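Submitted below is the structure of interest, expressed as structure tokens.
Only one protein chain is missing; all other protein chains are in place.
Our next item is chain A:
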Amino acid sequence: MNTLLTHPEPAHCPGPESQTAGKDESCNGCPNQSICASQLNKGPDPDMAIVTSKIDEYIKHKILVLSGKGGVGKSTFTAMLSFALAADQSLEIGSLDLDICGPSLPKILGCNLNETIHSSNSGWSPIYIDDNLSTMSIAFMLPNPDSAIIWRGAKKNGLIKQFLKDVDWGYLDYLIIDTPPGTSDEHLSITSYLKDSGIDGCLIITTPQEVSLLDVRKEIDFVKKVNIPILGLVENMSGFVCPNCKGESQIFKPTTGGGESLAKEFNIPFLGEVPLDPRIARCCDNGENFLELYTDSPATTAILDIVDNLRDQIEAND
């Protein structure tokens, strides 16, 4: 929508999509004022209906993977969840990467980053990892894997809409959506575009230490504000078993009670703890399916338990 603007948004812009766009005190004198006032706020985005009808027709369950904090394992867990669900051959799985500035999902899923998106009459074809597992990410659209995507929010929102409107997933039982950290444009856009089709729920990932829980609290506050059901909280990187002596230690100490007490505090389901396993990081770097390679790891058991729990919750309503 913001492509309509003729000038960059000024400092005190209330946001071209906001209720007061073009009418706010700070809009006086802005070269965009008349555009914001006249065009942008005549009802909802016309593409909204297209997105909703497309999603309703093709995609059964939508799960968001969220965390206020970065580097806690959102993409890793999204990949694990996708792999685990796709192990059931009767299901069709798609995983969508909403992290525009730091897309890491394709690499973890083992995609070739030189692959490019083909577009046809029916839309953009996602990249297939397996017969029943496909993915979409900005990583496939870059001229070079190291290119920086220096985009402001408005531009990211446009791409997110296209991801929902133009990707030809075919029929999907599950769409797992990986998000960037924080509570900003990407999060507002995905929740508003999927509002009418309904999101089954979100999965919140944290690590045990308070610095992380602090940001996760904010994410829970956000999720409650936008009315998305919380499927549960997962504590990642909890505890480490030394490969040498098998002794256990806490690397990220749960000084304030960790994920479990946070879940109690907010009265949300606590789905479990996934221990640190150095082989996970290695698998992510190589794009290997950890769950399949290391069936004996305690992390694998923990993850599969969480996935079972999630499926039970979601499919109970089918």
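Observations
The criterion applied here is as follows: a contact is a pair of C-beta atoms (placed from the backbone, for glycine too) under 8 Å apart; a residue touches a chain by one contact, two chains touch by 3 or more; residues count from 1.
Definition applied: contacts and distances are computed from a predicted model.
Of the candidates "DNA-directed RNA polymerase III subunit RPC6", "Superoxide dismutase", "Cytosolic Fe-S cluster assembly factor CFD1" or "ER membrane protein complex subunit 6", the chain left out of this view carries the UniProt protein name "Cytosolic Fe-S cluster assembly factor CFD1". Between the chain not shown and the residues A:Ala154, A:Cys202, A:Ala263 or A:Ala302, the one that touches is A:Ala154.
Interface note: of A:Ser197, A:Gln250 or A:Asn309, the residue touching the hidden chain in the full complex is A:Gln250. Of the residues in chain A, those that touch the hidden partner chain are 9-17, 68-72, 75, 100-102, 104, 107-108, 145-154, 156, 180-185, 187-188, 207, 209-212, 214-215, 217-222, 225, 240, 242-245, 247, 249-253, 255-256, 276, 278, 281-282, 284-285.
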